[in-house]
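Excerpt of the complex: some chains, original placement.
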Amino acid sequence: MIKVGIVGGTGYTGVELLRLLALHPQVELAAITSRKEAGMRVADMFPNLRGHVDLAFSDPEQADLASCDVVFFATPNGIAMQQARELLAAGVRVIDLAADFRIKDLVVWSKWYGMEHACPELVEEAVYGLPEVNREQIKTARLIANPGCYPTAVQLGFLPLLAAGVADTSCLIADAKSGVSGAGRGASVRALFAESADSFAAYGASGHRHLPEISQGLAGFSGKNVNFTFVPHLTPLIRGIHATLYARVTHGVDIQALFEQRYQNEPFVDVMPAGSHPETRSVRGANTCRISWHRPQNGDMVVVLSVIDNLVKGAAGQAVQNMNIMFGFAESMGLELIGLLP
Amino acid sequence: MIKVGIVGGTGYTGVELLRLLALHPQVELAAITSRKEAGMRVADMFPNLRGHVDLAFSDPEQADLASCDVVFFATPNGIAMQQARELLAAGVRVIDLAADFRIKDLVVWSKWYGMEHACPELVEEAVYGLPEVNREQIKTARLIANPGCYPTAVQLGFLPLLAAGVADTSCLIADAKSGVSGAGRGASVRALFAESADSFAAYGASGHRHLPEISQGLAGFSGKNVNFTFVPHLTPLIRGIHATLYARVTHGVDIQALFEQRYQNEPFVDVMPAGSHPETRSVRGANTCRISWHRPQNGDMVVVLSVIDNLVKGAAGQAVQNMNIMFGFAESMGLELIGLLP
Amino acid sequence: MIKVGIVGGTGYTGVELLRLLALHPQVELAAITSRKEAGMRVADMFPNLRGHVDLAFSDPEQADLASCDVVFFATPNGIAMQQARELLAAGVRVIDLAADFRIKDLVVWSKWYGMEHACPELVEEAVYGLPEVNREQIKTARLIANPGCYPTAVQLGFLPLLAAGVADTSCLIADAKSGVSGAGRGASVRALFAESADSFAAYGASGHRHLPEISQGLAGFSGKNVNFTFVPHLTPLIRGIHATLYARVTHGVDIQALFEQRYQNEPFVDVMPAGSHPETRSVRGANTCRISWHRPQNGDMVVVLSVIDNLVKGAAGQAVQNMNIMFGFAESMGLELIGLLP
């Protein structure tokens, strides 16, 4: 049993962490903080948790986070970097679900996130929490930068091609579609039901914060810089990301075998049979990334289709997966979830 | 460990049974039949089950159902009554998720279901599987008539008032709303996305098959016939039933206490605080019936709000709950599910 | 040609007025005001209007509303009552789409709307703009209180029964369901897509502002006070209201004939054949109220089903209908709209 704290539990990644951790056999939920809602019972805000979570939100100043074994930050960008140093010093391990520690190049980070970094030395130390790439480092990490939702779906889709060196890195494209929960639980006009239901649109086509995070990862896989185009879209789903990836293959290669071998020991990446089209609903509520690929008209263009639940494998589920690895639990403990279909 | 068979697993109650049973610690899935899809792997039809269910559909003639401990019928009405006698004779317990054994009055049953009953003697023996009412009989039952989705939500909402004799039974109304999965997985124009999304309508307002089932239950609770009006509606949800119930109270009574006492030991009925409005999403994927009530302008009209997931507490989840009771497992085994919110 | 002004055009009733008025052959759009968005082109906020509306929002202080023939208030409650006196004095006719002038009893109004009324004498003068009831008074009115969305659907559904005196007024129930656009275009957590999609819930079951408005109307139809229960629900539609009405008939009566006769000359009320179930989508974007009724099991309970588009017949369309009547145009001018199905 480990003691777990959550900072900032009133958003969608917060309630999703609670849904997963409440049933985790090795977790004792010790504290969940919210400055604004301190004193409110968590289950009054999220009635699905009635009967499962008895905690109330506590004031961040008063919560005894230092006695936790691990603290998750389900906060806006820029919060975790203010508090991580102190927690780490107290021997607490930290998993940040926001973007504070994801990008190694601080100049790039500051440009895209519009602030100075509060603890650059921890950026260097932080491990990027994509278990399929960094499992060994995660085991001993004190500080995890949990990947973004788009970056998880896109990187896992490109990884086998780039690691094998069979794709033309001068033109990689990710046309990605996200459900509306990705916009968070904050009140906004754009995310209103009457604005985003029965409509489809791109956004951030000229530049999105997940671009540098993905580019950094793709460069790592291929060992060189890549030329990467990223266009995100909002689609009327609650949950789900579908990434459609375009790359030209430069060598003859058995793509199905390449994907299956790369992911054969991965509990949360499912390579479908050739010719499949993964549906986001097949991973709704589950920690799975489901992947297939196509080669239209047998040309050199490969189209990879990669789906996740943005709140699970794209956020809270992957964070719990990282926690399991860090504490030596079975990697799928508390994550044996089947997608809710229909 | 018990051996479990499912007859007719290609519909929504079938895949939902599989989602629940695949993770049940005391269940070995022995067979799932489908005449039409025999030989197809279940996970090829329902990709959310990939990695969780290895079975293929088997031909009903060849499946060794007689060696199962329990068989679920997730079939259209009229199938279970053809096969139940033989299975029971072989010592197999049977849980029918269709309507074959729900209504005790065979004349009424034949009128609403349009066929003669194939084994009237089993109708008498069958136990109506609403655990909150019939738990003791369920323990020893050989044959369970699993309640309909609307009947579950409506009966649990009216039960405390009628059992206490505080409601005017001359005018009970249930205005009920269901998600589209209630219409099943069969191809139909009416259930097309382009027909049922962004629209709302009543159906069967002049008469619906769940009317006699509910009336039978309400009469049982109150010890006399009731005058009951039932209007179902189709709403653009995948899952969920919301029943809005209207009754006049005839005696001074503490309604909140009445509901809380009636359900205090029930693991799957959640009475919310006074003044609450339960949301269907709070039980999405969970086996919970969540209830609250209102008394507008402090008059004698009581409005009860009752929500369930039609595929879980309204079908497959309740069936598993019945199975747990029948085999002496913890009643909530395999059913510790938290609603998927958002 | 008349000159038309709109006060407060950034909400959903505002953009819907623009959609209708932009194509109205007798209307010149003179001004649309918004304090917050002054200077912004209307079509930049609502791109569906590109190529149809060239206006920019103007500051309310600077807009020359006094030179308009008619001004619509598409504002929150409490604004129109501040400005109507001055406009009327300038000879401008006023149509208020909010609730300032709907309720004749000022004590009731203040209780439900939580403010003192700024011009009680105009409440008396104002005509309640339900053309099917008050067409003659509308013709000469200076000030119209445009009905609320729920009140339109509910009143038109009950009207024939109550006007004929065949319903028991001691127990009238309206179980009403609304799309999310009824909550307006203001940022709010509750109306987020991720909160209100794929979920269904009641709200305001203990009391909603439209209750006194409807009760006032029903009492007028029946010539005596009524005992009325009103439970609104939020359903995942963008547009649409479905009211399910319950009343007991006290006299033998041909209900179909009653409804057909009452509405035979009404261009915007469509009585469907007996046994029909109107769908909200059949009036999506149209100014129609579509009605049918049922008498389950031939008892004395009558169930009336009434659907409207909350933004058209429930708001902007009815307002234009009132304008047409006031200025002697054909009542359906600019309103010959066919529901968008699918």
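In order of appearance the chains are A, B and C, and numbering begins at 1 in each one.
Quick note on the criterion: a residue touches a chain if its C-beta (ideal position, glycine included) is under 8 Å from a C-beta of that chain, and two chains touch if they have at least 3 such contacts.
Computed from a prediction, not measured in an experiment: that's the story for all the values here.
Enquirer: Assuming all chains share one sequence, and 3 are in place here, what does the full complex add up to?
Expert: 4
Quick note on the criterion: only the chains that are shown with their structure count from here on.
Enquirer: For the identical-sequence pair subunit B and subunit C, what's the CA-based rotation angle in degrees, nearest 5?
Expert: Value: 180 degrees, nearest 5.
Enquirer: Please decide if copies subunit A and subunit B contact each other with the same set of residue positions, more than half shared, or with different positions, and reply same or different.
Expert: Here the answer is same, because the shared fraction of interface numbers exceeds one half.
Enquirer: Using CA atom means as chain centres, which chain is nearest the centre of all the protein shown?
Expert: Per-chain C-alpha centroids ranked by distance to the global centroid put B first.
Enquirer: Just curious, how far off is subunit C from subunit A if you go by their C-alpha centres, in Å?
Expert: Chain centroid spacing, subunit A to subunit C, equals 45 Å.
Enquirer: Could you state the distance in Å from the CA-based centre of subunit A to that of subunit B?
Expert: 36
Enquirer: Where in subunit C do residues touch two or more other chains at once?
Expert: As it turns out, subunit C has residues touching two or more other chains at 179, 194-195, 198, 236, 238.
Enquirer: Going by the contact rule at the top, pick out the subunit A residues touching subunit B in the complex.
Expert: Interface residues on subunit A, with respect to subunit B: 12, 15, 19, 22-23, 46-52, 181, 185, 197-198, 238-239, 270, 272, 276, 278-279, 281-286, 288, 290, 311, 336, 338-342.
Enquirer: Going by the contact rule at the top, pick out the subunit C residues touching subunit A in the complex.
Expert: 12, 179-181, 183, 185-189, 191-198, 236, 238
Enquirer: Looking at the complex, which residues from subunit C come into contact with subunit B?
Expert: Going by the criterion above, the answer is residues 171, 173, 175, 177, 179, 194-195, 198-203, 205-207, 211, 227, 229-231, 233, 235-240, 242, 244, 246, 248, 275, 277-281, 284, 294-297, 299, 301, 303, 305, 307, 342.
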